[in-house]
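Below are the structure tokens for one structure; questions will follow.
Here is subunit A:
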Amino acid sequence: MRPENYKPVQHSASHEYELYFGPNHPGIEGNYALKCVLSGDVVQSLRADGGYLHRGFEKIMEERLWIQNVALVPRICVPDPVPMEETYARAVEMLGGLEIPKRAQWIRALMLEASRVCAHLFYFGGHAATMGMYSNMFWGVTDRDLILDIFEEITGARIYHMYITPGGVRRDLPEGVLDRLSKVLDYVESRLPEFDNLFFDNAVVINRATGVGTLTTEQALSWGVTGPNLRACGLPFDVRRDDPYLIYDELDFDIPTETAGDAWARTLVRREELLQSIRILRQIIATLPKVGGPIRCALPNPLAWNVPAGSVYARTESSKGELGFFVVSKGGAKPWRVHVRGPSSMHAVHVLERLGPGSRLEDVAQIMFSLDACPPEVDR
Partner candidate 1 sequence: MSKGSFLRPLKALAYLGRPAVTLPMEPRPAAPNYRGFHVNDWEACIGCGTCAQICDNEAIDMVDIPELKADPLAGIKPRRPAIDYGRCCWCALCVDICPTGSISLSREYVHVGPDLNTYYILPDEKGIHGLNYPKGWSKSPDADLLDLKRQTMGEMEPQERLQSFAEMVAGFTPEAALMEASRCIQCGMCHDACPSHMHAPEYIRALWSGDAEEAVRQIYRTNPFSEVCGRVCTRRCEDACSLGNRGEPIAIRWLKRFAMDSLNHEQVRRIAAEGRELAPSGRKVAIVGAGPAGLTCAYDLARQGHAVTVFEALPHAGGMMRYGIPEYRLPYDRLDDDVDVIASLGVEIRYKTRVGHDISMERLRDQFDAVMIAIGLHKGRSTRVPGTNNENVIAAIDLLRDVTLGVAVDVPKKAVVIGGGNVAMDAARTLARLQTRAYGAVQVELVALEPADAMLADADEVREAKEEGVVIVNSRGPRCCIINGERLTGLETVRCLSIFDNQGRFHPLYDHEDAQVHEGDVVVEAIGQMSDFSLLGDKLTEKLDWNGPRPRIDQDGRTSEPWLWAAGDMVEGPDVIHAVAAGHRAAASIHNEIMVREKTP
Partner candidate 2 sequence: MSEEHPEGTGRERLENSTTIGEVLEVAMGFEATARDFYASLAGRVSKPLRGLVQELAEEEKRHYQLFSDLRERPDVQEKISEKIERPANDHRFSDYVQLPELGDYPDDQSILQYAMGREHAAMEQYGSLAEQAPAGPIQDLFRFLAIEEMEHKGELEKRWYELVYPSNV
């Protein structure tokens, strides 16, 4: 460029600056960045910048046999993998017209609720950690580990169980595991007062969380918010009750709600849900020994499994909201398309980008975590 043509860019005077927040920060269950424009410590605008955990599951699943995807789906969401397995399996069952044996349905419900307990324990710890309170994190993760032990016993694996398969489950429950689960639940329940002391009745925490990231019911509905986040706005919608699957219509449980719609309300809803899940698990523990029969319906050879053409949407109430799988088969050994409607992609992108502006930088992580947004599920 000739010097006479050079014109320096003129920046207008501004208080704003851009901060690249992440991809490692306290508000995450996996790498996820936010591009914040700040003025002082107040967020002016916020853009979600995911992709760090993009593994292309949806595309990969088109290249895998129907059964092989059982090994892929739990990896979509690390902290709450069971609903992934359940929803994929149910989608395939709907396509193939498979009938899940009763015993398998109860076992699957047990897995789902145990996974919810895990996820919520993780959530309490995580939410506290966004405020710099790590004891809660350690407690939550330690107690969660006891349930992972139960998972290990049932499925042979702690995190990615790859246990729920179209048509049922892959193994029956080992001897005595229900008793051991029952003891773990007693223990988790007995721990709640300690969590209360440290977290739920902590005046500092309540002050820090109240009024942060507030959603109105209208906003929640128009932005696609589901699950505990929606119930924290006062709307008692729960897929388990409103579109029951497996044996949920045979279970007795409440749908806890809060009305404030802020980060604190979201946490309170989850505390109550933890108790409801334990209540459900106790019912399952009481009923399962009476439910006999096979644990899986007859399946065709998975190498030559021709799932009939069609498209279905299967949904499950995960710990984070409504998890849906939209699966299209054109007939053949592999799915033609699998789309995962993860609750976190709404919560971590659309909701977070709108809740961000106006909040303070130190609350950004808390808002994100209070929405229980799971980046691996956003990116998939």
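Here is the rule we go by: a contact is a pair of C-beta atoms (placed from the backbone, for glycine too) under 8 Å apart; a residue touches a chain by one contact, two chains touch by 3 or more; residues count from 1.
On the choice of candidates, all candidates are chains of the complex that A comes from, given by their letters.
This structure is a prediction, so every number in the text was calculated from the model and none was measured.
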{"item": "For subunit A, as assembled in this complex, the candidate in touch from 1 or 2", "value": "1"}
{"item": "Contacting residues of subunit A [partner candidate 1, same complex]", "value": "64-65, 67-72, 135, 142, 149, 152-157, 160, 162, 165, 168-172, 174, 194, 196-199, 201-207, 260, 294-296, 298-306"}
